[in-house]
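Here the complex is missing one protein chain, while the rest keep their positions.
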Amino acid sequence: MLVLFTDFGIGSPYMGQMRAVLHQGAPGSPIIELFADAPAFDARAAAYLLAAHAPEFPPGTVFVCVVDPGVGGARPPMVLRAKGQVFVGPGNGLFEIIARRAAGFEARAITWRPQRLSPSFHGRDLFAPVAAALASGNDAAVAAIADSAWRQPEWLDDLAQVIYLDQFGNAITGLRAAKMSKDQAVQVNGDTLTRARTFSDMPVGRAFWYENANGLVEIAVNQGSAARDLGLTLGTAISLP
Amino acid sequence: MLVLFTDFGIGSPYMGQMRAVLHQGAPGSPIIELFADAPAFDARAAAYLLAAHAPEFPPGTVFVCVVDPGVGGARPPMVLRAKGQVFVGPGNGLFEIIARRAAGFEARAITWRPQRLSPSFHGRDLFAPVAAALASGNDAAVAAIADSAWRQPEWLDDLAQVIYLDQFGNAITGLRAAKMSKDQAVQVNGDTLTRARTFSDMPVGRAFWYENANGLVEIAVNQGSAARDLGLTLGTAISLP
Partner (left out) sequence: MLVLFTDFGIGSPYMGQMRAVLHQGAPGSPIIELFADAPAFDARAAAYLLAAHAPEFPPGTVFVCVVDPGVGGARPPMVLRAKGQVFVGPGNGLFEIIARRAAGFEARAITWRPQRLSPSFHGRDLFAPVAAALASGNDAAVAAIADSAWRQPEWLDDLAQVIYLDQFGNAITGLRAAKMSKDQAVQVNGDTLTRARTFSDMPVGRAFWYENANGLVEIAVNQGSAARDLGLTLGTAISLP
């Protein structure tokens, strides 16, 4: 299974071009679009989002991950293997949290280069062909990579900010709910929110936080928009009083 | 064939997670996203939209339907079989119009429960696995269900309001065009609209109504936006003078 995780924009033609390359390189593999609207240009926020979602997919899944503001620049293209899954993308920290939460991992720089490498679309020309090869059981040319080239040791284990807003206005944070006590409150933009089990446990219109289906702290309003009611945007800081 | 009908939001990561479960449970079945932006939280409006679109799909199609504001609450998960098709989703009225327009149907409550059932994402954890099993020819554990648990006898046979707005600003209503006479006018927000066959029969910029490709009364403006020009939103009432 091939999984796309990008900031290309929902319905963007870049996704279709990626799919065409993946289909040709790995004809038998299903291709699943997980995120097309990961936090744009923000490899750090995206790293926490990716780490929360990857465990939902089976071993052997190959993730093609493109949140890559430095495309065409110095960051190394890389492959990370962890927990039986494979991640292909830029070495800009996007895989830092995946690696950190794994018992072990193997990181490599991609040394293979295609005949045509457009400077602005490594997703199509470099990452997709490598991911398709790996999904088909073929190898791609790789080399050793230094930790300093891709690790981000200064990033915290959890990111106390909004890292995704869904269409309902629910705000996903980079905090793992398993780290929270049952009566932990969450503060955001001056509001203090208590924990609930799910939407239907709260009155319509009431804001709360809960452990979402991927294990993250999520801020929500029953049948309403937390983004609008609490003024949340990507990057809004969360605090734990 | 598996068909997704949800209010999850276009391009939402929830759709990707559903697809992953469906692919694993029914590897050979194509998965088609019909609606990701069905009327949010509004099982009633969604019921008329679903009933108009389901007949386009072949017998044997399994629909996974999630417009489910009460997720984690009391509404029963259910399976409806009607006209050779199968519908999996919440028993909140979403299948009322499908059932009512069928010559016969079979309704069951889903009694199977997964090992992990997140309180907020029954689409992924409960409905998708059951749909995949049914699409693969396997059974899912079900039990009898009372009419009172899921039927909505007070809902009318046709819903005289806007139930969907497409990207052009065309407004789909819950009224079946086959019930209308050839010269039936439609009133909305004080405007009276006459019937046309299709867009190109009207001058550019003129508002009209027509029988859309799924048999519903649709309000449109040739090469313009009925939503903007007539002030239409989801839920805007229609009347027949």
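In order of appearance the chains are A and B, and numbering begins at 1 in each one.
In this section, contacts are C-beta pairs under 8 Å (C-beta built on N, C-alpha and C of every residue); 3 or more make two chains touch, one makes a residue touch a chain.
As the structure is a computational prediction, the values presented were derived from the model and not from experiment.
Only one of B:E33, B:D158, B:D191 or B:D229 touches the chain withheld from this view, namely B:E33. Considering B:T111, B:N138, B:Q187 or B:Q223, the position touching the chain not shown turns out to be B:Q223 (whole complex). Annotation for chain A: contacts to the undisplayed chain at residues 8-17, 19-20, 23-24, 37, 40-41, 69-73, 118-121, 124-125.
Mapped onto chain B, contacts with the missing chain fall at residues 1, 3, 10-11, 30, 32-37, 53, 56-58, 164, 166-168, 197-201, 210, 212-213, 223.
Methods note: only the chains that are shown with their structure count from here on.
Rotation angle for the C-alpha superposition of chain A on chain B: 120 degrees, rounded in steps of 5. Chain B has its Cα centroid 31 Å from the Cα centroid of chain A.
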